[in-house]
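Missing here is one protein chain; the remaining ones are kept as they sit in the complex.
Right after this comes chain A.
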Amino acid sequence: MDETVAEFIKRTILKIPMNELITILKAWDFLSENQLQTINFRQRKESVVQHLVWLCEEKQASVNDAALLDIICEDVDLFDMKQFKNSFKKILQRALKNVTVSFRETEENAVWIRIAWGTQYTKPNQYKPTYVVYYSQTPYAFTSSRLRRNAPLLGQALTVASKHHQIVKMDLRSRYLDSLKAIVFKQYNQIFESHNSTTPLQERNLGLDVNMDSRIIHENIVEKERVQQITQETFGDYPQPQLEFAQYKLETKFKSDLNGSILAEREEPLRCLIKFSSPHLLEALKSLAPAGIADAPLSPLLTCIPNKRMNYFKIRDK
């Protein structure tokens, strides 16, 4: 066997954690059962690895075999559903004693988790469960709200079980999981193919007064078209993901165009909290400029919501 192959196999096996070694070697299926049985896996890792490499040399492992071993290692690294579920459940049970955890796997590599919370002394409350949806191929999980006491514990369980380093709460909330997914996974502009957007004027219901001066009508049309075009460029031609609200915490100084003297000496900013609510916020915002209620282009604070995947903002003067 080539020196380089031997070295490669040695390094690959060294990377495998001891608790997974046997599984991987079995999956690799290069060394026979008998051969594996000759190894004492309780030795120090270096000794085990040495023994294994020697067995591979005996069997004359090729580059291809080594490559196959490499692939198998990568595969296991990715995601082990069983291990995740066990780990997750264990962490919660160790902390709370009384907790009911149930799992359901769905397509798209998603696992739905239902947790009914209890405490050291009380039974789990089955009427107020928390639901978590974890997409194993991504670093994202979605949780139903209603978590206060147990949020850190849940975060810890998710992080450890999924083998990540930390969990960060995103400033994005909605009642519609599909919308959250669409925004987080940036899928919203793939829903519809963009079609020809230059629909002739008659088809758009502009409701013009036919008795108006034709020059004014022309200017209105030009302006309306401009607004329509900008709106389309900003929001796209596709249905917007459904969000119910956006919240902005503003701490900005007052600067007025009306009257320069108002609050001119005041150093402190105005502390404001602005909340937009709607059954379908993004569609409502999209309709503002065409309705004349907002300027076009709309403020980036609003249009950035799907892109930034946030609907909670803190804005300060720079």
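Going forward, a residue touches a chain if its C-beta (ideal position, glycine included) is under 8 Å from a C-beta of that chain, and two chains touch if they have at least 3 such contacts; residues count from 1.
Keep in mind that, in the parts below, contacts and distances are computed from a predicted model.
Asks: Leaving aside the chains you can see, what is the UniProt protein name of the one that's missing? Options: "Ribosome biogenesis regulatory protein", "Trafficking protein particle complex subunit 13", "Serine/threonine-protein phosphatase" or "Centromere protein L".
Replies: "Centromere protein L"
Asks: Going by the contact rule already stated, which one of A:Pro17, A:Pro139 or A:Gly292 would touch the omitted chain in the full complex?
Replies: Within the whole complex, the residue contacting the unshown chain is A:Gly292.
Asks: Which residue among A:Ile13, A:Leu92 or A:Leu281 touches the omitted chain?
Replies: A:Leu281
Asks: If the hidden chain were put back, which residues of chain A would touch it?
Replies: The list for chain A reads 248, 250, 252, 254-259, 261-263, 266, 268, 270-281, 283-285, 287-288, 291-295, 297-299, 301-302, 315.
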